[in-house]
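The other protein chains are all here in position, but one chain of the complex has been omitted.
Presenting chain A:
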Amino acid sequence: MSNAARQTDEIVIEVGQRHIREVNQDIMAACATGRPIRVVNTLSRHNLGVGLPDNVDITFEGSVGYYCGGLNTGANITIERNCGWAAGEGMAKGHITIGGYAGMSCGAAMIGGTIHVKGDAGPRVGVAMKGGNIVVEGKIGYQSGFMAHAGRIIALGGAGESCADALWQGEVWVAGGIDSLGVDVDVIEPTPEEVAEVDAILDPLGLVDSSRNWRKLVSGQRLWYFESRDASAWLMI
């Protein structure tokens, strides 16, 4: 983006080879001003923008490494290009846009908010997630949704192998091909009402397309229990 296009009140933070602690301190200080933040020369460094607060608008120019936007509590984060592992891990609230590709474990264990990946995502998207939405315009990698407790993973460009493996109450929505299903998955044709719920997530991202052939993957609940839910069955015999 050219300098002319930048917002005039934007705070620019240089990463380069500076200590990541110092960079993050600058980011936190900038967050306190309420002004938009642009982080430049990111060099795919790890741990940029960890634990950001609410009401923050921050853009990472270029690509970032692991855990960008991790433990986010409300910031609106834009990563212009690609991200490494576990972008937005543990995020509770906020919005992360990834302009390019996402590495492994995007949105791992997230609790809330939305992650939007414009390219493909690596394996284990939304692993152990507890809530929120992950929208991937491309394909999601193998074992995506592994043991997702709650929340939705929405893949518009298909899914890799072992998709939706061992889910709790999380859902994986796939438009496009699925290389293979994980264990204990039920494939459901969603109702129009359910599709409308997903479209409501996609609408603000400009991604609604009524021609999609959705498959909704949920837990078959066969892994939820040993054979008995009765305490007496668990006494030693």
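Convention: a residue touches a chain if its C-beta (ideal position, glycine included) is under 8 Å from a C-beta of that chain, and two chains touch if they have at least 3 such contacts; residues count from 1.
Rule of thumb we're sticking to: contacts and distances are computed from a predicted model.
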Options "Cellulase (Glycosyl hydrolase family 5)", "ABC transporter ATP-binding protein", "MoaD family protein" or "Glutamate synthase [NADPH] large chain": UniProt name of the undisplayed chain: "Glutamate synthase [NADPH] large chain"
From A:H95, A:K130, A:R152 or A:K216, residue that would touch the chain that is not displayed: A:K130
From A:H46, A:R81 or A:R212, residue that would touch the chain that is not displayed: A:H46
Where the unshown chain meets chain A, residue by residue: 20-21, 24, 46-47, 50-51, 65-67, 70-71, 73, 85-86, 89-90, 92, 105, 108-109, 111, 124, 127-128, 130-131, 146-147, 149-150, 168-169, 223-227, 229-232, 234-237
